[in-house]
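For this depiction, one protein chain was excluded, whereas all remaining protein chains were kept in their positions.
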Amino acid sequence: MQRVKTAVIGASGYSGIELLKILLRHPGAELVALTSRQNAGQTLEAVFPRFRGAGPEARLKFIEPDMDAVAASGAEVAFLALPHGVASAFAMGLLARGLRVIDLSADFRLDDAAVYEEFYEHPHPAPELLREAVYGLPEVHGAAIVGARLIASPGCYPTSVLLPLIPLLRAGLIDPASICIFSMSGVSGAGRKEALPLLFCECNESLRPYSVPKHRHLSEMEQELSRAAGQPVVISFTPHLVPVTAGMLSTIYVAPAAGQGMADLDAVYAEAYGAEPFVRCLGRQGMPDSRQVVGTNFIDIGWAWDGRTARYVLMSAIDNLWKGAASQAVQSFNLLNKFTAATGLQSL
Amino acid sequence: MQRVKTAVIGASGYSGIELLKILLRHPGAELVALTSRQNAGQTLEAVFPRFRGAGPEARLKFIEPDMDAVAASGAEVAFLALPHGVASAFAMGLLARGLRVIDLSADFRLDDAAVYEEFYEHPHPAPELLREAVYGLPEVHGAAIVGARLIASPGCYPTSVLLPLIPLLRAGLIDPASICIFSMSGVSGAGRKEALPLLFCECNESLRPYSVPKHRHLSEMEQELSRAAGQPVVISFTPHLVPVTAGMLSTIYVAPAAGQGMADLDAVYAEAYGAEPFVRCLGRQGMPDSRQVVGTNFIDIGWAWDGRTARYVLMSAIDNLWKGAASQAVQSFNLLNKFTAATGLQSL
Amino acid sequence: MQRVKTAVIGASGYSGIELLKILLRHPGAELVALTSRQNAGQTLEAVFPRFRGAGPEARLKFIEPDMDAVAASGAEVAFLALPHGVASAFAMGLLARGLRVIDLSADFRLDDAAVYEEFYEHPHPAPELLREAVYGLPEVHGAAIVGARLIASPGCYPTSVLLPLIPLLRAGLIDPASICIFSMSGVSGAGRKEALPLLFCECNESLRPYSVPKHRHLSEMEQELSRAAGQPVVISFTPHLVPVTAGMLSTIYVAPAAGQGMADLDAVYAEAYGAEPFVRCLGRQGMPDSRQVVGTNFIDIGWAWDGRTARYVLMSAIDNLWKGAASQAVQSFNLLNKFTAATGLQSL
Partner (left out) sequence: MQRVKTAVIGASGYSGIELLKILLRHPGAELVALTSRQNAGQTLEAVFPRFRGAGPEARLKFIEPDMDAVAASGAEVAFLALPHGVASAFAMGLLARGLRVIDLSADFRLDDAAVYEEFYEHPHPAPELLREAVYGLPEVHGAAIVGARLIASPGCYPTSVLLPLIPLLRAGLIDPASICIFSMSGVSGAGRKEALPLLFCECNESLRPYSVPKHRHLSEMEQELSRAAGQPVVISFTPHLVPVTAGMLSTIYVAPAAGQGMADLDAVYAEAYGAEPFVRCLGRQGMPDSRQVVGTNFIDIGWAWDGRTARYVLMSAIDNLWKGAASQAVQSFNLLNKFTAATGLQSL
């Protein structure tokens, strides 16, 4: 397999570490540049003991986040694992130097700079790129990803919510105005930062909602749901922090479209995802468990019909750092490079 | 303080242990009988090492669950900490022997034997007592509890759901048909039983919905919500198991009643619960955290208004074993015996 | 019960919060001053939501850590819940103003300023007070505590190690040179500070030794063991961080004194601790479990004899924040004020 020269920009957070784990054993990726302002000059295995003994690439040294240096490494594709707001400058610079960019941040997920500003509270730094960027949800936008220069890899909550909902909206089976979403995320989703609320003793034995009622990920969820529905969709969404390191579970109530009863969602999902290697449909009464997907690129989707209230209950589980971030970005990388979908992602 | 002779029937589960913890230091309770088929003949502190050194009552011996023996102990009040279906026979027998009964099981929570049979899948064993039993939610049925012979202490999920919703339904502020509930419970809620899904390695790092779409607790929730609304209420409810020992968090979406916008829920809650010592209203944008209530009889209630979808988000946190079971039963015991509300419940 | 006017200096760490929990319901303590540079002007319940609804004392406001203001509050006893190195200045100032001081920090635990400097790496700020300070281990120095002006409450590791060892050393039953100690602590022992290694995702599913081979607590352990042995004792000790919030378990190997075989440790412990309300001797083959003591002032001690190696195995469990810090300090407070030992400490 021809290995693609690959750079990772800013890999010191939890998603970045998982991304490196995957790329280090990916047969189609050759890691040629790693940047980190804070760790420049040190090897990957010196910074993250997890990587000791993982082979020659683990002895690669972090360099300063200098775009010319990254380009000089010969990198053809760059993953950006940077905080939102910081990624866009790198994206512009690396695109200008001829690289293709897979951005794990939120910077290019929205089509509309005004919505970005509404949710992120500052003007978008590169609005001209928003039109070009492809929303990197491979099961939905696979064809566009193949030829993209700039891929905006989705957020974890949106991934867990969009995959169960989009086929139903496209098929006109549900009432968009009735969507009510509850999600739980492992603490790694909050990032690797020194903050009191993220201490072990604050999170352990703690269950808490946050960012109520307007979490930033709402913007990309609504954009993609609207696209699928062919009409503007506004939803209720509440994220919760729970004491697991990784894992995400979303439970969604939604009513059928006006005048409809229960449809055969098994058939709908089979048609939408039957050929997709990373969507596991558990069927009616199938109950996902985040433990079954942690460390994988799978999304498990189950559903039930509540005849008493005439609502569907949709349930999905992903690993917030894998399908919700790192491995999904690699899934786009595989599409981009025409590798088999599961290349480098055959984890259990 | 005059101490009330008290029996505890069947205290070997997690709720029972918490109940004993509370009663052992309750200044108004004198533990005179403890029953357990499996532990008969052993002292409390021999069975539960937690109780070693807790004083003379910890050296009380479990006796066989014989109703005459319980009556002979002089007990005036009996707590039943038994599985549902088993409690009713004891309730009948002990009532007949002149005791007052506080039942922590589900046996007497429903008014209607047909609903019981629908949800519990067997005929009710003592339908004639259903009319007499008082649903032991002190903030709602306090007056009835005072004079009751038989108190059916609410389930944990219902407690977390009813207290935020009832004042809004009573005030006609919300549309009952729009109620969508999502709850998370610590593993202790599933009981102290040798079952594979409850093993540490199955629960740790696991997030999972269960009993979808028709958990048994729906029956008592809908009964009490209907009572508050003055009309039949049917709701969506999904429980989830998360890796904490104790703690429960419920998040509820609900739309205003037809034609209404956002009401001042702070005022509504202040009126409903201002005099209640165990309801802590966190106010608009107040976010409950189960960690703040674990080991206490408090319920923390916060709320938000989502102007985008025109829905309220109600959030509540309790300790599933305390306010959701043991300490709430003691709250009823205090009412029954005209003790100050917080007697024996001043935990932090 | 006459309530003693009490001040708490610097209660924003995990030990401080537990201390406040205990004092708020202690019938012999009246909280009259709380200091915190960072929270001055705010009420206790505003800073720590756990305390909402806990009564009038929870509405006490933090004041600046000004010693004249503390003295003006009428406080007779001050607890210092401050980092080591910071406590000594307050101790001096408050003693000078006539208060008695119970210090939870390490500042006054050592008799010898040179040993302090060796282990804490800076000169002792108030060496003249070291002679006066009493090491506040009530089961060992109870008589001295009663009349003390300045009590240095022991560290958590020392508490868990000294109580099982001191009676054996005093009785000349063990070889001091053979003591090998291994301890595990919950993460709260590392403090409430914004540090990467204390994040949930760094501690969860992690087991790690630290401060090898010379943890600071060695100094007070060796001082007290030497005192009990009547000769200098040097020991091996390794602490480990494990993913629980609270709890500490120590396992100790020790050989009998030269020429001796197995002694009846049950008898030795019964004599040493038979009258002590907070030492629970589990006997030979009794295995402590930290879960049984969390949230209590108990220490559980078990032991075994390994005939194959001719060594004892001593095992103890405490709550690192309670018996290892806050509740042990209150145990000294009770002695100081001639309250019954268990006053305010009857937790289960």
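The first chain written gets the first letter, and so on, giving A, B and C; residue counts start at 1 in each chain.
One rule holds in what follows: contacts are C-beta pairs under 8 Å (C-beta built on N, C-alpha and C of every residue); 3 or more make two chains touch, one makes a residue touch a chain.
Computed from a predicted structure; not experimentally measured.
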item	value
Among B:Arg192, B:Arg284 or B:Arg308, the residue in touch with the chain that has been omitted	B:Arg192
Option touching the unshown chain, where A:Ala54, A:Ala69 or A:Ala263 are the choices	A:Ala54
Positions on chain B contacted by the hidden chain, ascending	14, 186-188, 192, 194-196, 198-205, 243-245
Absent chain, residues of chain A that touch it	21, 24-25, 49-55, 205, 277-278, 280, 289, 292, 295, 298, 300, 346, 348
Residues of chain C (touch criterion as defined above) contacting the omitted chain	180, 182, 184, 202, 204-210, 212-214, 234-236, 238, 240, 242-249, 251, 253, 285, 287-291, 294, 304-306, 308-309, 311, 313, 315, 317
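Keep this in mind: only the chains that are shown with their structure count from here on.
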item	value
Inter-chain centre distance, chain A versus chain C - centres from mean C-alpha coordinates, in Å	46
Where chain A touches two or more other chains at once, by residue number	202, 204-205, 243-245
